[in-house]
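Got a structure for you, questions after.
Note that one protein chain is taken out, while the other chains of the complex remain in position.
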Amino acid sequence: MRAAVIGEFKIFAGSANPALAKSIACELGARLGGCVVDRYPDGNVAVELLESVRRKEVFLMQSTSPPASDHLVELLALADACRRAGAGCITAIVPYFGYGRADKRSGRREPIMARLVADVLQVVGIEHLVMVDLHTPQIEGFFHSPVDSLTAVPTLCEALRGRLPAGIVVVSPDVGRLPMASRYAQRLGTSVVVLHKQRVSGTETRITHIVGNVSDLACLIIDDMITTGGTVAESVKALLSAGARPEIIVAATHGVFVRGAREKLSHPAVRDVLVTDTVRVTEKDWPQLHVVSIAPLIAGAVRRIVADGSLVELR
Amino acid sequence: MRAAVIGEFKIFAGSANPALAKSIACELGARLGGCVVDRYPDGNVAVELLESVRRKEVFLMQSTSPPASDHLVELLALADACRRAGAGCITAIVPYFGYGRADKRSGRREPIMARLVADVLQVVGIEHLVMVDLHTPQIEGFFHSPVDSLTAVPTLCEALRGRLPAGIVVVSPDVGRLPMASRYAQRLGTSVVVLHKQRVSGTETRITHIVGNVSDLACLIIDDMITTGGTVAESVKALLSAGARPEIIVAATHGVFVRGAREKLSHPAVRDVLVTDTVRVTEKDWPQLHVVSIAPLIAGAVRRIVADGSLVELR
Amino acid sequence: MRAAVIGEFKIFAGSANPALAKSIACELGARLGGCVVDRYPDGNVAVELLESVRRKEVFLMQSTSPPASDHLVELLALADACRRAGAGCITAIVPYFGYGRADKRSGRREPIMARLVADVLQVVGIEHLVMVDLHTPQIEGFFHSPVDSLTAVPTLCEALRGRLPAGIVVVSPDVGRLPMASRYAQRLGTSVVVLHKQRVSGTETRITHIVGNVSDLACLIIDDMITTGGTVAESVKALLSAGARPEIIVAATHGVFVRGAREKLSHPAVRDVLVTDTVRVTEKDWPQLHVVSIAPLIAGAVRRIVADGSLVELR
Amino acid sequence: MRAAVIGEFKIFAGSANPALAKSIACELGARLGGCVVDRYPDGNVAVELLESVRRKEVFLMQSTSPPASDHLVELLALADACRRAGAGCITAIVPYFGYGRADKRSGRREPIMARLVADVLQVVGIEHLVMVDLHTPQIEGFFHSPVDSLTAVPTLCEALRGRLPAGIVVVSPDVGRLPMASRYAQRLGTSVVVLHKQRVSGTETRITHIVGNVSDLACLIIDDMITTGGTVAESVKALLSAGARPEIIVAATHGVFVRGAREKLSHPAVRDVLVTDTVRVTEKDWPQLHVVSIAPLIAGAVRRIVADGSLVELR
Amino acid sequence: MRAAVIGEFKIFAGSANPALAKSIACELGARLGGCVVDRYPDGNVAVELLESVRRKEVFLMQSTSPPASDHLVELLALADACRRAGAGCITAIVPYFGYGRADKRSGRREPIMARLVADVLQVVGIEHLVMVDLHTPQIEGFFHSPVDSLTAVPTLCEALRGRLPAGIVVVSPDVGRLPMASRYAQRLGTSVVVLHKQRVSGTETRITHIVGNVSDLACLIIDDMITTGGTVAESVKALLSAGARPEIIVAATHGVFVRGAREKLSHPAVRDVLVTDTVRVTEKDWPQLHVVSIAPLIAGAVRRIVADGSLVELR
Partner (left out) sequence: MRAAVIGEFKIFAGSANPALAKSIACELGARLGGCVVDRYPDGNVAVELLESVRRKEVFLMQSTSPPASDHLVELLALADACRRAGAGCITAIVPYFGYGRADKRSGRREPIMARLVADVLQVVGIEHLVMVDLHTPQIEGFFHSPVDSLTAVPTLCEALRGRLPAGIVVVSPDVGRLPMASRYAQRLGTSVVVLHKQRVSGTETRITHIVGNVSDLACLIIDDMITTGGTVAESVKALLSAGARPEIIVAATHGVFVRGAREKLSHPAVRDVLVTDTVRVTEKDWPQLHVVSIAPLIAGAVRRIVADGSLVELR
């Protein structure tokens, strides 16, 4: 196989989050590769690289955030262009992997979208992936190619440090987030409380138990992503009912924020909402919202990848 | 491989054109298979089959018309659901193959989207394709799987018959449409005129020559698809300058009609615009527009495929 | 592809659990296909089919229970022999998928064995899988081929019915088993209690919380598999400390029972241990152990698969 | 996968040996499928099927006899045409597999042509192979698809029966042919003699030992193929030197007969040369040459394949 | 993947055009890699590399010119030998891609030879292609691997410059060659005339229109390849009838020249015929024929590929 020249690389970005791409390039002391990512009059994705990638190691930056299909097709198009132009090795940096929740069938007649997306990314020639806080660790196994999973927990903890009131517990909004909550608690030197929730319908959930004590404590609700805000809103309600202090902070890696999410999160007890910029945040005039950049983390990963180094300490 | 039970089949439709799917099912005396094709709150495609496809021969109806990425991902999701549910053989009916014009690179650093789409359709388990009036015949070669290419020319000619003024020539708007124009001319018993056009920019073209005589003749401008309407508008202008009678009819297989197309087509000399329903037409109150259904053609193909018959006469 | 003749099938069994294979064949009114599954003098797997499989639908029965590597290689060898002999469609029935717990990497430098096994099963020509109570539902997504996941919960509930004392709760030994515990509870008309455990080392765990009330109640501890018995022993201890009645019943789908497991399970409070025969049970003289046959469930699945029917009701 | 309709099949033939194809069709009471196998003015292979193969089981008859490259490309072209036309299952009947001797590398920098040919046959969609007297049994393992290996030994023995003088031994011209020689001897009720030969150069060999007694005996020299005739000529010389009677009969499955072969075989002691028609024999006026048709054997295999039967007795 | 050592490469040549291979090596200041490309007595391709390719970047030079099947199989054999010998990256330089016209099906039951050849080239391990003036740009899309398409137009224009009479137009012999004709016209500072031709039969064509003025002008007929010479002969006749001066020059990239081509081109009005050496020209004593070497162009491409450079300026 054509090998990438060691140490030389180029980063191109799709349209999902150009600001993050620029920050990462900046952190790396590099320049974003020139490329056109546009639409034909019929809305079809139009892509062109403006510089040579021959045998270069190429990083393609693109979260598959909403509109996920368009962002996915852009990423595929960029990878196809790179492969056909003789790129040496194509790594996709997908800070937010937007089909991560579709990692299993709940009945017998559904797709497994996360595996499907893994397959199509690989068929166009993407040989390596860098992703942040995957919804479940099994998703790595949907890929045959190597996946370097990063976590934003240390980044968010760093940003949280000055902001946390005394007497705070980390709250996992359901049992699935327990491993992530434990990472927060370990870094922040506090303990974990778990909410047991039941999904009542597609978008509605109900908290049935709280494992651990929240009485008279401030709470840091954590999650991998905030989409509708419903989970957080339910959690806030349950925590307050259980005697928590009305000092609640919310931290999540991916701030997807669909229509109505801000309203659900705007409870007077919610002091701060922290997310990273894996997904471009378009909300304005929302004083509680703080966006922490993931760029240093990803730049660090790219630097180690290019230099042949180990990513263990970034896990 | 799990074989489909011969003669039994199911048709499911994505959201691109449910009306066409229903018409085809109706033509076949069949029922559309029950399925949910929806969106999660974050806009991601959500798909579920509502009936068993185990070992059934499955036809998935979906044009990759705008929004093409969403319609493509829906088709992939449906195919994944079918494959995982044990479908016997999965055929995609893609009446309008929306990446057909992206069948080559114009520089060195572009994708070949039509091949890319062929690859991703096949990787999810689509083993056979039925498509109508492909932009170039080479697209069949982008697929390893069999492709049954149909043409809407006979269908449109049938619809045109009563409507054509005497003394009419078929006009190919550029040299690439010459084979299609010849098919029209042969069926309608008239001759072909070819416009030589030059693309000035991405969306603008200029006619430089007219091969053949149009003086004092009515014109039938044909094309595989109408997107912006620019090509037709230019052709109308050139034909009238060359002395054509202001009796112009336009026929195209795929009526994609992006914003502004109707205006470009609304020239007083344009008497009628005929398209098929490969793409769902949402234009209303446009008296010149006539939509001819492709459903009988596709139903005929399905019937022959299921019954093991030859499609040669449908070519 | 060569198609299997509809309705005709053959079942062959590896050496992992011939008794179960026979029971299934018996349930189906069929005969086990003749085959030799042996060892060369150097211990290498030696396989030969004794009857024609040409275009037959073939089911290969083999749990990848310990010794897992040998049982896996036997299954691969059987599939290779079938494919080379012209079998029409090869389905592996793997009642116990022995690498299910290795479904993710805990660090960066580990294999994902469950995906690896999925890949090698598929590369030899296995096109369909039937498995029982997978460790996580994501494992289905490690396969590109269709996977029909069955559950032994109804079978075990049926067997439990006469045996259960009044006033019993279903105990999930950790949060991962909660969905399975809920199924038990729903069928048995009772409620669920969840233990929160922490893994202290590779084999040792510690219970930290009990979510729900067990005071003065009998307990049905459920799990997908029992290997060392350590989880159950820990659970028993914790439940008794929390005031549960010393009337504990244990139910699990897969009774792997490695050396020492029986001792760990032999607590005076443990009245009954129920497992199915997905793994061959070699324990003798253990009055508390009850083995419930999964054969009717699997036979039902085979019957529906062969007859083109739906497995939805077996989920 | 699209399944072939059981029991219906079509046979098409490349240009390597149309007479054999016709005989096989005739034996089967079938008609050869209509197809054009021609050359463009530049010598490129031009192929067209003249009848529908949709979902039919298709057999493609073509030995890769000289000119091997052209015959191979014809076979690939036929398979591609069938696959694209929706054929159900494509079996190649390759009575003479012309790259069989190139089954290993003698140095480090050679191709393994037999594996290469296996790969290209499979990539165009050939899913099953029928071949006769492969040069080594390992060649089956170069294919992932099933290979049904037939042998012409019984056919040739039948033809030899009336023709054999008393007191005859079967002669294996080298140790590699020993298994084939033993099959002859077993059927003819006689014993085997083996010549040990050393290859002196690419085309020349020297016999160094004769294992077994030939003194005053007639000899049946057998081989899988006769190409230059050099091996047979050397064997004749060695046998006569060792005291064999000058009554020698030669039997080989594949009569490739390159230029000069007839001269080498025209020794007065060689009474008869028997070959089958796996390769089209164009030699004329050669009274010692007898061509025995393999058609009944292959027709028998096709009949069993189509009817789902076992080929064990044809081995 | 084993990576080629950057900057080191080897070129090996098949038997199609050793003189061109030598010229390219000479231009590069390199030596052709030693290899044997021969035939066994039965005509089968025999290949052996005479030097190590371990981890070297390897270029394999071979046009698939007539006899195309043999030249194709030689190329496959060379690639297989390289891959098995541990080559780092295998690029095929196919100056004339001999199946380029077979890029579509005209009916439903034909192969698409250009795609078939793309598939078999890739299956043996060819990862990159360099080709000159492909018949249609879509052929790039038949390959999954990167294709670097070069054009001989600048090379031929350079050679034409001194030779062109004043008052000359570029003639495209059919509408398909229009883009190539425009490139010539742009470089030579003149205009384009297009002939509209109809194919009457497999080898015969008829010109129906001439778009543009040729009256009293000299003509440069261009084409991608000359095979039978029929297209050129027809064009000459039509141009003269339309009043062109009997000063006609013919330029084509690929001079395939099958039997009879020279006669068809030997019209008194045809002053010069220029082709490149992508195909070995064996014609002798033909004063009008001028062969321009493509070696500098290809050497330039190889130099840039090896040095990681851009080929954009060679397009």
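Read from first to last, the chains carry the letters A, B, C, D and E; within each, the first residue is number 1.
Just so we're on the same page, contacts are C-beta pairs under 8 Å (C-beta built on N, C-alpha and C of every residue); 3 or more make two chains touch, one makes a residue touch a chain.
Please read these numbers as outputs of a predicted model, since none were measured by experiment.
Engineer: So there's a chain missing from this view; which of the remaining chains does it actually touch?
Structural biologist: Even though it is not drawn, that chain still touches A, C, D, E.
Engineer: Of E:S15, E:S52, E:Q288 or E:S310, which residue touches the hidden chain?
Structural biologist: Considering the complete complex, E:S52 is the one touching the chain left out.
Engineer: Where the complex has a chain not shown, which of A:G33, A:G88 or A:G255 is the residue touching it?
Structural biologist: For the chain that is not drawn, the touching residue is A:G88.
Engineer: Looking at the whole complex, which of C:K22, C:R105, C:H209 or C:R271 touches the chain that is not displayed?
Structural biologist: Considering all chains, including the one not shown, the answer is C:R105.
Engineer: Which listed residue, C:P66, C:P137 or C:P296, touches the chain dropped from view?
Structural biologist: Only one of C:P66, C:P137 or C:P296 touches the chain omitted from view, namely C:P66.
Engineer: Using the touch rule from the top, list residues of subunit E that touch the missing partner.
Structural biologist: Those residues of subunit E that touch the unshown chain are 1-3, 5, 52, 54-56, 83-86.
Engineer: Against the chain that's been left off, what residues of subunit C make contact? List them.
Structural biologist: Within subunit C, the residues that touch the unshown chain are 41-45, 47-53, 66-70, 72-73, 76-78, 80-81, 84-85, 98-99, 102, 105, 107-113, 115-116, 119-120, 123-124, 203, 227-228, 256, 258.
Engineer: If you put the missing chain back, which residues of subunit D would it touch?
Structural biologist: 103-105, 107-109, 112, 114-115, 119, 136-142, 144, 148, 175-176, 178, 194, 196, 209, 211-212, 310-312, 315
One rule holds in what follows: only the chains that are shown with their structure count from here on.
Engineer: Which of B-E, B-C or A-C has the same interface as C-D, meaning more than half of the contact pairs match by residue number?
Structural biologist: B-C
Engineer: Please report how many Å separate the Cα centroid of subunit C from that of subunit E, as a whole number.
Structural biologist: About 61 Å, centre to centre.
Engineer: With chain centres taken as the means of their Cα atoms, state the distance from subunit D to subunit E in Å.
Structural biologist: Centres of subunit D and subunit E (C-alpha means) sit 38 Å apart.
Engineer: With chain centres defined as C-alpha means, what is the inter-centre distance between subunit A and subunit E in Å?
Structural biologist: About 49 Å separates the centre of subunit A from that of subunit E.
Engineer: Would you please write down the residue numbers of subunit C that are in contact with two or more other chains?
Structural biologist: Expected reply: 1-3, 140, 144, 148, 310-312.
Engineer: By the touch definition up top, name every chain pair that qualifies.
Structural biologist: Here the touching pairs of chains are A-B, A-C, A-E, B-C, B-D, B-E, C-D, D-E.
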